[in-house]
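Every protein chain of the complex appears in place save one, which is left out.
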């Protein structure tokens, strides 16, 4: 389908690649590779909600993040799945126009093939590309970026090793063209000024990442027209 | 092991026929229809009652009586040793069932057909006799919720250690492995609704121990009556009557 798209971001960024249509059976899917972190997200639905669930006049979103057994340096160590699943849900739900598919459910299944740091941000960004590929109505794409605080320095898009030594981290998911934050988490001790600095850094990066995601989708659309 | 010393004093300083300190409070969970805290010594239990209300799961609806449900849970910090276990293990399922059956027997379920009553019992701190404390708390919570009952069920346990019948066993005495008899009675009707024992005991001694536990139940019943009366007075006072 889409061409392999390579875009070199600013020097301290890792290489980011997005590609749609990775899973044929799904309504929409995407593959993302940022540095060593490799993720596949497939989207199924909208399908009828389970009978047991109550009537709802807006759509439901069901998210699940899992790790392959070989994703981590030590076999089968990919944890935090439940936490990641709920964080993915929260990051996406604000961007999807849930009113557009009442009584139905959309499933988002993310599989981390290789964990190379900043897993959750990559999963979130990739999931929003997959949702767009599935034709789910959204206000905007969701781009997500994290920064680690190492001593006095801020490191954007940290790799696994940096994450294990971090003093604190800040993760933002944002809708770049609307300039809105859908999810924000901070751990560790921060001063207000530092938060401000890190947020600006992240938002700037989100808007750049958003452009890459957008161009990937455009190219996929062009390729399918031809 | 010596559980009763030659002077006839137990490990926590009680006499064999002495109960632990009782304490009860009504209306502790503001959002519930009825709720109560019941303490027996260091054992502390909260019960909350929701209902009667519409049956949530239609397939369980009973057309001639109310559906009574019960869930018992025990947090991992309530006992001496800390362990993580999921909700709904066998022990708590069994206790849930015991509480449900005991309470169902005294609620006038035929007055509330096609409705559901939920009893949730939460142990905060366990030091023996949780079963009895749960039933006593549930009774108070049901009374607070204004649910029609035949009588107030009360419960108490007794055991038999060092050839002495002991009233209201603590965790230390309970874990000695001797017999532990839990009795639940309807004090006004003078009927037994619950009787459980998990060891071997000669029949004449068994009668003595059951008699002792029943006496304990009556003492609890007196206390519960006092608490409810006091609570009603308070309510009356607040209404300005």
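Per-chain residue numbering starts at 1, and chain names A and B are given in the order in which the chains are listed.
As a working rule, a residue touches a chain if its C-beta (ideal position, glycine included) is under 8 Å from a C-beta of that chain, and two chains touch if they have at least 3 such contacts.
Criterion: contacts and distances are computed from a predicted model.
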item: The complex's invisible chain, by UniProt name, from "Cytochrome c biogenesis protein CcsA", "RNA polymerase II transcription factor B subunit 2", "Cytoplasmic tRNA 2-thiolation protein 2" or "Ribosomal RNA-processing protein 42"; value: "Ribosomal RNA-processing protein 42"
item: Residue of A:88, A:111, A:149 or A:220 touching the missing chain in the full complex; value: A:149
item: Hidden partner chain, touching residue among A:113, A:203 or A:221; value: A:203
item: Contacts of chain B with the absent chain, listed as residue ranges; value: 28-32, 35, 42, 44, 46-48, 50, 56, 71, 73, 75-80, 82, 87-88, 118, 120-122, 124-127
item: Contact set of chain A toward the excluded chain (per top definition); value: 82-83, 86, 90, 93-95, 139, 149, 163-169, 174-175, 178-192, 195-196, 199, 203
